[in-house]
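Every protein chain but one is kept in place in this view of the complex.
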Amino acid sequence: MDNSADSAVVAARNLSVYVPGLNRVVDGLDFSIEPGGMLALVGESGSGKTMAARAVLGLLPPPLKVTEDSSIRFHGHELVGATADILRKVRGRRIGMVFQEPMVSLNPSMTIGGQMAEGLKLHLKLSRGEIRDRCQAMLERIKIRDPARCLTAFPHEFSGGMRQRIMLASVMLLKPELLIADEPTTALDTLVQRDVLDLMRELTRENGTAVLLISHDLGMVSHYVRDVVVMHKGRAVERGRATEVLSAPKHDYTRQLVDALPRRSAGGARSTTAREPLVTIRDLVIEYPGRRTMFGKSEPKRAVDQVALSVRQGETLALVGGSGSGKTTLGRSIVGLVGITSGSIDFRGKPIEVGTGLLARLQRRDIQIIFQDPYSSLDPRQRIGDIVGEPLKLEPDMTAAARRERVLEVFGEVGLDRDFLTRLPHQLSGGQRQRVAIARAIVRRPAFLVADEPVSALDMTVQKQILKLIRDLQERYGFACLFVSHDLGAVEQVADRVAVMQDGKIVEVGERDDIFDRPKHDYTRRLLDAAMLLDRKFDGAKGAA
Amino acid sequence: MIARALKLPRRGVSAILGVTIVGLLVLAAVFGPSIAPYDPLKLDFMARLKGPGTPGHLLGTDEFGRDILSRLTYGARTSAWIAFATVTFAIILGMIVGILAGFYRGWVDRLLMMINDALLAFPGLLLALGIMAVTGASRDAIVVALGLAYAPAVVRVVRASVMSIRQREYIEASFVMGNTELVTMMRHVLPNCVAPVTVLATTMFGWVILSESALSFLGLGVPPPAPSWGNMLASARPFITQAPYLIVLPGLFIAFTLLGINMLGDAVRDWLDPKMQA
Partner (left out) sequence: MMRFVLDRIVSAIPTLLIASIAVFAMIRLIPGDPASIMLGDLATPDQVAAIRKEMGLDGSIATQYLLWLTNILSGDFGQSIGSGDPVLPLILERFTVSATIVVAAVFLAALIAVPAGMFAAWRQHSLGDVGVVAISTLLLSIPSFWLGLMILLLFGLWLKWFPIIGYVSFNEDFWTALSYIFMPVLTLVLVELGAIVRMARAATIEVARLEYITHARAKGLSENAVIWRHAFKNAFAPTWTLIGLILGGLLGGIAVTETVFTIPGLGRLLVDAIYARDYPVVQGCILFISVIYVMVNLLVDLLYPIFDPRVAE
């Protein structure tokens, strides 16, 4: 596929991006896309995939530069070294780009209509009325409610998924020949991800637009794109049909990546029916008070609605749902971070204490939590050793030497080198930080652990390691775990049982295999559908390995 | 990282300049009495209004024949002492109120912030003028007046950073661990407020020197005959045509000092900015 340079919409040859005086971020990358074709650049953070895509439009953030011997040909015209004028005529009109964060990629102080019209006004000679009509028609096409009103609205009035649809629409209005989509759905909920990607496929097919998709998710990519290039540390390590790369990865790194992909595999889940419940939740309701204004309060928002659930000794119960489903609130209420409105949460038959009173503090020895964002859950000014050892300071008769010994022991258990004792959090990678957070949570050997989206901020290969670590620690210490997640792929790897939550209510609870293979509730089915777990056929191919 | 490499030389130069100037100010303040050639209050009617370069009087003499260099040196002492006392006062007061408001929120926060906002509703110098109107002009009154005038700004900054720190998960982690609110506050909240407060304190040092000299210039600050850069300017005003150096010199000293403090402030800000450390 690489030898068809001139018929290609875009062909990059020996593309290298570097930081002057320092390293290369992208190193000798080749790729090309046929008209109407789709190619995905796949890699984890730091692989250089985003910079390679930005180089096509000449939009590298300073001080990054493209080397002089790089070549990016767009319909045979060289874009490397092209003048700003030429680039501006190509941008938007012939090559469109969709960005990752819909929250920050639309201008907050400009109406949707204004932002959509901008490209049309600039590149096509249209009257105001025509521009308006086209924008409105496009918004209708992407099924935005009340398109006329939408044109005069501001971005903050829409959800992330809606903004990403609007962004797609405004780029596709100009019917570009190439669409560069930089992780267009990474910031979105699973269910919404699927919608946005489907919409992208439809719109580009209708207009014959070629797509360069940037993603970290090989599994998702394989559902939409034929050809992939796998990138690692700036280099292309493997390329070919997505299905072939998935079923028979050749390069070591690709194999790791494929290995880390979520898939359905029977086995692994333990039956826990016979065990005693450790945490019992009855008729739990949690409401957030309405926002206080000068004119009284707005309506309270019910985050958790009449939930009954129990977590048994030593099991992992996964709590699954989209954003706003109330799963995080429920998880935090068990560790006493959120007060309950009515109902009860019992731990070992005693109600959970809220606040920082003595009883609550005693109870916390046995209940711990791991947070989602390892960048925010560690105090930036504390040394790693102190972070992990801090809970032990609350043990009345523990000597400093005993504390140190225990910290080192836990360091070993979570796979942290003892060099890390005196480091600061910002010197660690995301995965290492999450190991620190886990070490801090288990250092006092709790009986119950809440894991709130513990891997969703991490790269796929790191996710896999962390999930395995949690599972191993559980095997060894037998703590029960409530695993809160939106990601069914992760849930599949650790859960014994699964509870599905929607709009504050538990809609389905069951053994993991029942939920995954025989879902009863419609919402569960939709979640499973959107999760894009690897098909059985790849599982079969990999199963032996 | 790259931006850092490119910026370093410039930042370095301004940091060094800032440290040097502020260092000189501190030296003058501490060793003023032994550096100054004359007693700043010593009158000499034989040597009135001598220009700079007069033998025996390097920077000349004023309308009473007092040695300008000595007065400027003692003025540095006055300014530095007032600025140091005021900033300390404002920071301590502001941190106590700001941490209480930011940490406890609820009605404590609402009450404290209502008072604070009302104090902020007086422009800084106006509030100081109001307090000086009640107390009369003296060095201690300046410290109290300017301290009260600037504390609300400290409260704002501290409260904002406490609120943002409080949102961080490591604070929740500390609660879940079983730490009390006091321990959490001392161990996790306070140390993380230090950076923004340090930046503010540096900047405020400059504001106070400026405000003090403005008050003294208006005759509502350091009472004569004690020398302060501001009241030297005020008393030199009638002689603006005869002896412009009387006005040029104290002003240059103030400007030079503020320049040093501002450059130091920028350097401190860059240095403490967590984004720069990553």
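Just so it is clear, A and B label the chains in written order, and each chain counts residues from 1 on its own.
Please note the rule applied: a residue touches a chain if its C-beta (ideal position, glycine included) is under 8 Å from a C-beta of that chain, and two chains touch if they have at least 3 such contacts.
Since the structure is predicted, the reported quantities are computational estimates derived from the model, not experimental observations.
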item: Options B:129, B:160 or B:183, residue touching the unrepresented chain; value: B:129
item: Residue touching the undisplayed chain, where the options are A:30, A:101 or A:503; value: A:101
item: Full-complex contact with the absent chain, from B:41, B:93, B:190 or B:259; value: B:259
item: Residue among A:8, A:90, A:220 or A:304 that touches the chain left out of view; value: A:90
item: Absent chain, residues of subunit B that touch it; value: 6-7, 10, 114-115, 117-119, 121-127, 129-130, 132-134, 206, 210, 213-214, 217-220, 233, 237, 240-241, 244, 247-248, 250-251, 254-259, 261-263, 266
item: Missing-partner contacts on subunit A, residue numbers; value: 54, 57, 59, 61, 84, 88-93, 96-97, 99-101, 104-110, 118-119, 122-123, 154, 156, 167, 293-295
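Basically, only the chains that are shown with their structure count from here on.
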item: Averaged-CA centre spacing for the pair subunit B and subunit A, given as whole angstrom; value: 47
item: Of all residues in subunit B, those that touch subunit A in their complex; value: 2-3, 5-6, 168-170, 172-181, 184, 187-188, 191-192, 274, 277-278
item: Contacting residues of subunit A [partner subunit B, same complex]; value: 19, 21-22, 63, 332, 335-337, 356, 360-362, 364-365, 367-369, 371-373, 376-382, 390-391, 394, 426, 437, 440
